[in-house]
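Incomplete set of chains, arranged as in the complex.
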């Protein structure tokens, strides 16, 4: 893990359809929008003097490329892979390139949903998982990183 | 469903390799090209005073984004997800965002082909399926929408 003297840089990645958050199935995902979540994460990061890079894409390749860039440009990655959780070996392989902590976040408890949502390729490369806490899960992930580097 | 006074807007989405239609395995997919199909659909729509938006992409993310935009911009979606039928949870999740009718179209009878083509993630979000009628399936889908809103 990088020495504490430089500013901690955290990359938060969001997978497909998370740009629609708040619109879609609020009984499953809650009413927070991705902007609300980004704002809360930014506040959290600012309080600690961290750099936060918060991104969303519907494209598997964007997520892969951003993860690759994190090798040089981030001290930790938080990822909510959304639908790609269950189908993307490419994201898994990109995460396996990293030596930083990787935290997998899911808004809903995927184990209570359809069977095909129970399996995650990403978990094979994750340090830890935070599942089912809604938007708060992002802050829990940031807190976990906070503790990790103190 | 939107009130009848505004012009009905239909979005027709085509997945990967459908831009090669007519070239590839005509014994499976027929000899129509995607341009031929688009022309026939346009004629159908014009006769009814509908707006037709007919698109193709090889990219899963394009399809996801276009579906998201259909929440505001379309009254119905017809989708031939081609190869992504069998692998894309992201497209499924995008379709689950919609409240408009969604019709899944396949040119060939996928149940007569390889086993991995028998399963469709997309069907879980479809209103109806039209399978195995070749290019005519698109017009059948448009007709179904026609009836639906009269």
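Order as written gives the chain letters A and B; numbering starts at 1 within each chain.
The rule we apply is simple: contacts are C-beta pairs under 8 Å (C-beta built on N, C-alpha and C of every residue); 3 or more make two chains touch, one makes a residue touch a chain.
Computed from a prediction, not measured in an experiment: that's the story for all the values here.
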Subunit number of the complete homomer, 2 shown here: 12
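As a convention for this text, only the chains that are shown with their structure count from here on.
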Rotation in the CA alignment of chain A with chain B, degrees, nearest 5: 120
For chain A paired with chain B, centre-to-centre distance based on mean C-alpha positions, whole Å: 32
List of chain A residues in touch with chain B within their complex: 15-17, 19-20, 23-25, 57-62, 82-84, 86-87, 114, 116-117
Touch list for chain B against partner chain A, complex: 59-61, 64-65, 68, 71, 87-90, 92-94, 96-97, 121, 124
